[in-house]
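Excluded from the complex is one protein chain; the other protein chains are retained at their positions.
Up next, chain A:
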Amino acid sequence: MDIQNIQGYGMFFLTIFLTVILYWYILYLYRSEKKGERDFEKYGRIALDDNIDSPLVEDKIASERDNTKEQNK
């Protein structure tokens, strides 16, 4: 098998692999929302409430503090 064919087959299987990943991602988005694990739509508010004193959708500092507490337990 010459290099061109190897490249062609490599590309084909990579495409299949990436397509599976992409479809898995669609399932993940919808399933996690249906199960109530995550609400993706709330992130749309970030653009609207964008003053420096607007409420945060997810507070990074508070979340880091919580993570540190968890680790210290």
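Some observations on this one:
Throughout what follows, contacts are C-beta pairs under 8 Å (C-beta built on N, C-alpha and C of every residue); 3 or more make two chains touch, one makes a residue touch a chain; residues count from 1.
Going forward, contacts and distances are computed from a predicted model.
According to its UniProt record, the chain left out of view corresponds to "cytochrome-c oxidase" among "cytochrome-c oxidase", "2-oxoglutarate ferredoxin oxidoreductase subunit beta", "D-ribose ABC transporter substrate-binding protein" or "Fumarate reductase/succinate dehydrogenase flavoprotein subunit". Those residues of chain A that touch the chain absent from the view are 4, 7-8, 11, 15, 18, 22, 25-26, 29-30, 33, 40-48, 50-52, 54, 56-61, 63.
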